[in-house]
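Now for chain A:
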Amino acid sequence: MIDLYLSLPIWVQAAIKGLIAIGFLIPVAGACSLAERKVSAWIQGRPGPNRARAWGLGYIPILGPILQRLGVFHLMADGAKFVFKEDVVPGHVNKFYYYLAPLVALVPSLCTVVVVPFGAYFDAASETLKPLILADVDVGILAVFAIGSLSVYALILAGWASNSKYPFLGGVRASAQLISYELSMTLSVIPVFLWVNAPGPEATLSLFAVVESQSQAGLFGGMWFVFLMPMCAFIFLVSLFAETNRQPFDMPESEADLVGGFHTEYGEFKWSIFFVAEYAHMTIGSAVFVLLFLGGWNPLPWVPLEPLIAGLPVWLGGLLGAAFFLGKTFFFIFLFMWVRWTLPRFRYDQVMRLGWQKLLPLAIANVIFYALAIAVIERS
Partner candidate 1 sequence: MSAPAERRIIFKHIDEEGYSNDIACYQKHGGYEILKKAVTQKPEDLRDEVKKSGLRGRGGAGFSCGLKWSFVDRKSGKPIYLVVNADESEPGTFKDRYIIHQDPHQLIEGTMISCFANDVKQAYIYIRGEFPEGARILEQAIQEARDAGLVGKNICGTEYSCDIFVHRGAGAYICGEETGLIESLEGKRANPRIKPPYFPAVLGLYQCPTIVNNVETLCHVKHILDMGADEYLKIGTPNNTGTRIFCVSGHVQKPGYYEYACGEVTMGQLLNDVCGGPLPGRTFKAVIPGGSSAKILRFGEKFTIKNKDGTTKEWAVEDIPLDFDSLAAAGTMGGSGGVIVMDDSVNMVEALANINAFYAHESCGQCTPCREGSLWMKKISSRMVKGEAREEDGELIKNVADQIAGRTICAFGEACSWPTQSFVAKFGDEFKSYKDDKNSKSSDSLELV
Partner candidate 2 sequence: MIQPAQPDLVTVYIDGKEIAVPKGTNVIEAAKMVGTDVPHYCYHEKLSVAGNCRMCLIELGMPMADRATREPIMDPETGKQKINWIPRPQIGCGTTVVPGMHVKTQSKMVKECREGVMEFLLINHPLDCPICDQAGECKLQEQATGYGRGYSRFIEQKNVKPKRTQLGPRVTLDDERCVLCSRCIRFSQEVAKDDVLGFVDRGSYSTLTCYPGKELSNNYSLNTVDICPVGALTSTDFRFKMRVWFLKQTDSIDTESSVGANTVVWSREGEIYRITPRQNDEVNDTWMADSGRVLYKEVQADNRLKPSSELATSVSAAASLLDDGNVAIVGSGRSSVEEQFLTAKLAKKIGAASYVVGRHGEGDGILISADRNPNTRGALVTGLISELPTTELSQLAADIDAGKVTTLLSVGEDLTAAGLSDEQLAKVNLVYVGSHSNATSAAATVIIPTLTVFEKSGTFINQQFRIQKFKSAVPGLKGAADDRVVLASLLEKLGDEAKGSDLASVWAEIAETVPALSGISYANVPKSGLLIDGSAWSGLDFPEGESLHFKPATAEASA
Partner candidate 3 sequence: MSFKTVERKPLTLAERTYVPQILNGLSHTFKKMVKPNETLEYPEARPPIPEGYRGVPTLVKDPNGREKCVSCQLCEFVCPPKAIRIKPGEISADADTAHVEKAPQEFDIDMLRCIYCGLCQEVCPEEAIWLQNVFSVSGYTREELVNDKERLYELGGTLPDEHFKWDKKKAAEEAGNGAH
């Protein structure tokens, strides 16, 4: 089958890969929405969605009730609902940008997945680990940042195109906030790459390389960067929250003061695209964090994946790697939700102050510190 795949023209392969990415991310985003409802319910001492029961599936003994209690049918019903809802367009909007905004939101999130490795398999031919990735490009993290930052345009477009106060404010907030935290975020990963590339002859920004460097032997080799550079991880994490518009940083849509923020005027399928985009964004962000700081697909610190899967069939090893990776990613997604239902939302000025006055200086200081530290280590 792999042969068949490899025999296909390259663009078809790319299309298949893209479809796989979409086919993976969109359900994950949907599942996230369900997970979010369930997590919030559990934290609040509720059972969460558990009423809906699909006509066929719901009546299977044992499984049916379990699925019902998990609210799976709600997810299905919601999805179907979004698709079949009447498409309403407010009369006062700029239609072109109004329709464009959800697309702009979704496309970058789906694109970034291309450069994010989500596992590794043992390539028997080269006797090395190869990343499970759609496009193993060398720019890696830069591609993620570059494409991911585009999503701010979605918010700005939505806010502006809606021609309405709240969305507009939401859009403005989004632009300011995303720009603010992008700086810190980018700065926070510099030490990682400094460290990864320091001794190597060939510099790379590949995320695979980052994981590889966390899978080496030795005390520092197997140490995940979260231990090596906790401050980087912290700044990255905080910025990630802000970048994905997650609580406590969900200024652009903060329903308490802006009704729905940038998507106030959106409904039905268009709105669900925003929704999917947000979760996709979150998933990617989590994945990147795992790759950068949590050793990617390595099961534990100082326990690399490679020896574990060396003797296994390729597919099983790949699956195992992906499983470790996705497990960590999903934990992070859970963390996002956990934080959301724990912390209250910031005031907008606090967000700005935190971003510019606290986090950015900290990030700069952090870069300088690690740059010096790495230089010192290199010299020695």
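What we mean here is this: a residue touches a chain if its C-beta (ideal position, glycine included) is under 8 Å from a C-beta of that chain, and two chains touch if they have at least 3 such contacts; residues count from 1.
Basis for inclusion: all candidates are chains of the complex that A comes from, given by their letters.
All values reported here derive from a predicted model rather than from experimental measurement.
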{"item": "Chain touching chain A (counting every copy) in this complex, out of 1, 2 or 3", "value": "3"}
{"item": "Sites on chain A touched by candidate 3 in the complex", "value": "39, 42-47, 338-339, 341-343"}
